[in-house]
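This structure is in structure tokens; I'll ask about it shortly.
This part shows chain A:
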Amino acid sequence: MRAMFEIRGLSKRFGGLQAVKAVDFDLAEGEVVGLLGPNGSGKTTVMNLISGVFPANGGSIRLGGRRLDGLPAHRIAKEGVSRTFQLVRLAPSLSVRQNVLLSLSFGARPVSGREAERRADEALSRVGLEGVGDARVPDLNYIDQKRVELARAVATRPRLLLLDEWLAGLNPTELRAAIALVGSLRDDGATILLVEHIMEAVRALCPRSIVMRAGEKIADGPTAEVLNDRRVVEAYLGGAAHV
Partner candidate 1 sequence: QERSSVRIGYVVSQTGVNAAGATTTTIPNYELWVHDVNAAGGLRLPDGTQLPIEVVAYDDRSQTEEVVRGIERLVNQDRVDFILAPWGTGFNLAAAPLMARFGYPQIASSSIVPPIPGIHERWPGAFWLLGTAEDYAHAFAELLTTQKQAGALNGRIAMISIADGFGIELAASARKAFEEAGIEIVMDRTYPLGTQDFATLLSEAQASGADAFVAYSYPGDTFAITRQARVSGYNPPIFHTGVGTSFPIYPQMAEGGVEGVMSLGGIDVNRPEIQDYIRRHQEVIGKLPDAWASPVIYSSLQMLAQAIERRGLDREAVTQELASGRFETILGPIQLVDNAPRDLWYIGQWQGDHFVAVAPAGREGSADLVVPKPGWN
Partner candidate 2 sequence: MRPAVSALACALLVAGLAALPLFVGGYGQGVLVGLMNAVVLASAWALFSGPTKYVSLATVAFFGIGAYTVAVLTETMPFGAILAVAGAIGVAVALLVGLATLRLAGVYFVIFSFGLAELVRQIITWFETSVNRTLGRYIFIDLSATAIYWMLLALAVAVIGTRWLIERGRLGLAVHAIGDDEIVARHAGVDVTKVKLALFALSALAMTLAGAIQAPRWTYVEPSIVFNPNISFTALIMALLGGATRLWGPVFGAVPLFFFFEWLSVTMPGQFSIVLGLTFIVIVFLVPNGVLDLAEKGLRKTRGPNAGDARHV
């Protein structure tokens, strides 16, 4: 079987720093995979390469057989890749609903008019933001802004969803609810690549995980196994391995 999403030999250099070194991995349709690794190991950089923030120095990225590498960010979005950012990024001069409409109007399979409004409200209620469509973005608190970002990402029903520490900054109780939300996206069949430092979330959401260290992939497999890998524990988990 050919994977729906496939990365081969992906590399990125920043000046003298090799942030990503020849990384390969595949995602199957509907799979939720955790991308783990110490701070600065290149996870966000991989996300940025996939979504086209900057071009790679080498390697290929394929979604459903089509090459994404080399395409500009907006083309990649139209191919069906959506993402959230490690620090929330929204358009503050647009209302909450307009933020979602933005990706609906321009992203993959654009819709417009009534249909777009309906889909936007649907996405907002999906993430638990019914009725706040007309609110201004700066009036929302941080977690609600994260929700808007998620709604914007999922409204277009992307083929691949990239979540960069979407769950960070929540207390354990809030985390539960958020995990449930991402879980429901998974249950709807979304393919998700999830960067996260919260092991609880990774264990709950990702049957499989990939671990990076210093730009290299050091482990890839069932999450439980990966998290017991000696190198992963040393580089990344430390004492948290037993938690």
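Keep this in mind: a residue touches a chain if its C-beta (ideal position, glycine included) is under 8 Å from a C-beta of that chain, and two chains touch if they have at least 3 such contacts; residues count from 1.
If you want to know what made the cut, all candidates are chains of the complex that A comes from, given by their letters.
Note that the structure is a prediction, hence the values are computed from the model and not measured.
Trainee: Candidates 1 or 2: which touches chain A in this complex?
Mentor: Answer for chain A: candidate 2.
Trainee: Taking the touch rule as given, give the residues of chain A at its contact with candidate 2 in the complex, in rising order.
Mentor: Residues 51-53, 72-75, 77-78, 82-83, 85, 89-95, 98-99, 101-103, 105-108, 110, 112, 116, 134, 136, 152, 156.
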